[in-house]
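Please read the structure below before turning to the comments.
Here the complex is missing one protein chain, while the rest keep their positions.
Which chain is which? They are A, B, C, D and E, in the order written, and residues in each are numbered from 1.
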Amino acid sequence: MIKVCRRSTFNSAHRLFRPDWSDEKNNAVFDKCNNPNYHGHNYTLEVWVSGEVDPETGYLIDLKILKTIIQKEIIDRFDHRNLNLDCPEFEQLNPTAENIAAVIYRLMREAMDKKYELSITLWETENNIVYFDGK
Amino acid sequence: MIKVCRRSTFNSAHRLFRPDWSDEKNNAVFDKCNNPNYHGHNYTLEVWVSGEVDPETGYLIDLKILKTIIQKEIIDRFDHRNLNLDCPEFEQLNPTAENIAAVIYRLMREAMDKKYELSITLWETENNIVYFDGK
Amino acid sequence: MIKVCRRSTFNSAHRLFRPDWSDEKNNAVFDKCNNPNYHGHNYTLEVWVSGEVDPETGYLIDLKILKTIIQKEIIDRFDHRNLNLDCPEFEQLNPTAENIAAVIYRLMREAMDKKYELSITLWETENNIVYFDGK
Amino acid sequence: MIKVCRRSTFNSAHRLFRPDWSDEKNNAVFDKCNNPNYHGHNYTLEVWVSGEVDPETGYLIDLKILKTIIQKEIIDRFDHRNLNLDCPEFEQLNPTAENIAAVIYRLMREAMDKKYELSITLWETENNIVYFDGK
Amino acid sequence: MIKVCRRSTFNSAHRLFRPDWSDEKNNAVFDKCNNPNYHGHNYTLEVWVSGEVDPETGYLIDLKILKTIIQKEIIDRFDHRNLNLDCPEFEQLNPTAENIAAVIYRLMREAMDKKYELSITLWETENNIVYFDGK
Partner (left out) sequence: MIKVCRRSTFNSAHRLFRPDWSDEKNNAVFDKCNNPNYHGHNYTLEVWVSGEVDPETGYLIDLKILKTIIQKEIIDRFDHRNLNLDCPEFEQLNPTAENIAAVIYRLMREAMDKKYELSITLWETENNIVYFDGK
C-alpha cells in the first residue's frame, strides 16, 4: 500500500448563504462570505490515491492519467466558474470548503477504479484547509 | 535608501469584459475570464515602500502602520467583494491584474507620505504576477 | 467525518536546557539550542479539527470561530514572548517543538467542544516539523 | 505518541523504462519520462518518525541525529547522481517516485531503531507526491 | 510602464564540465555537478515582460499568449531533456544556471515583439537563483 498525489488549482467565485434564511441570519452566520455579488478563491486541490504499486511499471497509477481525470471531472467543471450559479452540484448545496471537498471526493470516486482509496485536501486560502476521505 | 514590504491577501470575484464589445469579441479576447457569472482569486499583494531609515527608531516605516493603511485602503475595499459590481474603481475599468495593480498603486500613493516611493507586486495566481511602480 | 484546518503563525524566543543538568551536559545534548541568551523562531501552526459537517450551514466549524480560539489560547499566549521566561506552561517543561505541540494540543483540547477531534502540526523551521493528536 | 519530521532535498537524474520492453512499449507507457538521455528532478523528502517523547530531553529524537542519518543514508547516496546508472538500488528497479519512496523507506528503516515508526513523503515535482509507511 | 510575469517549470538532466579540461580540473571546479552520468533539477522559471498596458483590453500582454510562447520556446525544448546531450544550445556551452538563463532570455527575446522588455528569473533549486535581463 502506497499513496500518490496530484496537485492542481482552480479559480472560482462563490457565495455562502441559504436561500431559506433571512438576510440577517445569513449575515450573522456567513458574514462577509455572504456578499450577494460573490467573492472568489484560487482553490488548491490535492487528490491522493492509495493502492498497490504495479510491479511491472512501478506506478500505483500513471499520474498523467490521474491528471487527465482531475482535469475532466474537477477543473473543467469548476475552474473559472461561479459555483453557485454555474454548477448544478451546488444548486441545493452551500459551497463551503467542506461541501466542495465532499463533492470533489464523490466526483473522483465515481470516476476512479474501486481498487483505489481516495482522499481530498483542498486549500480555500493559504490558511483554510479541508480534508475528506469519504469515511 | 532601503525598501520594506508588507505582504497581504484578499479574495475577490471578477470578470474580464468590455460592455461595449459583442459577446463574441469578449469571448475571443478574454476567453474563460469572461464568464458572465464571474470567477475569483486569492490575490496576494506585496506593497514595497522605499525611503530612508529613521536613525532614531531603525524603521523606514513602522510595518504595523503600513499594515493598517493597506487594511483600510485595499483589503477593506476589495476583500470578499465582486470587483466589477461592488467596487466603483472598476465600474469603467476592466479588472485585469494590470489594472488592479495600478488602482492599488494609486490608492496607496494617495494614502502615503510623498517622501516614500512605492511599488506593488500582485499575484493573481501562483503563476500570474504583475508589478507596478508608477513610472 | 471531515477535517478542517486553520493555519497561523507566532514568533517566540526560547532556549533548550535542563536547569538540573550541568552546562557541559546541556551543551552536549542541546548544542546551539542551549544558548543562554536564547534564540527564536517563526512557528507555523496548523490546528486540524475533525467532526461532522453541520448539514444546515455546511460548516464543520466556522473557521472564524476557530481562528478566534487559536488567537486567544495560543497566539496571545506565545506570540512575541520568551517561552522559557514569559510562559508558565514551560516553567518546568523544556520548550522543544514536541513539548510545544503537546501544550498547544492540551490548550486547544480544553477550549474546544469534546465532539471534535484535534490534531496539531507545528513547523519550528521550514525543515523541522512536529505532529501531535493526543493519542 | 508523537511524530517529528525532517525535510531535505536531493537533485538526481533518472529515466523510467524497462530494458525488457520494446522502445514502442516504453514510450507508450512512460512517455517523455522514457527519454534515453535522462531528465531530472529536485526531490523534496520528508522523513517522519513516530514514537514516544523522552521525558528527560523533551525530544522524540534529536533532529540533528535524524538529519545526519538522512544525509548518510539518502542524500549522500542519491544527490547529484543518476539513479539508473549510479545507484545499485535501481539497477533492477524502475526509479518511479513510488519505488524511490519505498527504497528510501527501506534504507531509513534499516538505519533507525525499531522503536520508531517511519513514513516517507516524497515530492518529485511541486504537483507530484508519494507517501509510503511500509504498511 | 508595467511588468507582468508568467511562472512555469521544467525538469531536466545536466552536467557541468568542460570537455577541454582534465577530469581533475573539472572535479576541482564543478565538484559533484560534474558527475559524468548527470544529475537533474526541477527548474522554476519566471518570464517578466515590461511594456505599456493596452487601454482597450487592460492587458500588457495576454498571459495565455505568453504561456503559449514559453511552452513552445522553452518548455518543449528543455523539459524532460538532457541539456548537454539533447539540446544544441548547450553543445558548446556549459549548462550552468547563468548560461541557461541567458539562453532562455535569447530564445524569448527572438520570439517576442521588440516593444517589450524582458527579464528572466530561474530557480535551479529553492536556494539557488539567477536573474538576467539582457543588459
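Going forward, a contact is a pair of C-beta atoms (placed from the backbone, for glycine too) under 8 Å apart; a residue touches a chain by one contact, two chains touch by 3 or more.
Please read all numbers here as calculations on a predicted model, not as lab measurements.
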Omitted chain's touching partners, listed by label: B, C, E
Among B:29, B:63 or B:93, residue touching the chain not depicted: B:63
Option touching the unshown chain, where E:2, E:16, E:87 or E:118 are the choices: E:16
For chain B, the residues touching the chain missing from this view: 1-8, 46, 48, 53, 56-60, 62-64
Residues in chain E touching the chain absent from view: 16, 18, 29-31, 93-99, 101-102, 126-132, 135
Interface with the unshown chain - residue positions in chain C: 9, 11-14, 32-33, 35, 37-42, 79-82, 85-86, 125-126
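Here, only the chains that are shown with their structure count from here on.
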Rotation angle (°) superposing Cα atoms of chain C on chain D, nearest 5: 120
Rounded Å distance, chain A centre to chain D centre (Cα mean): 29
Interchain centroid distance [CA atoms averaged], chain A/chain E, Å: 34
Junction residues of chain B - those touching two or more other chains: 126
Interchain contacts (touch definition) - all pairs: A-B, A-C, A-D, B-E, C-D, D-E
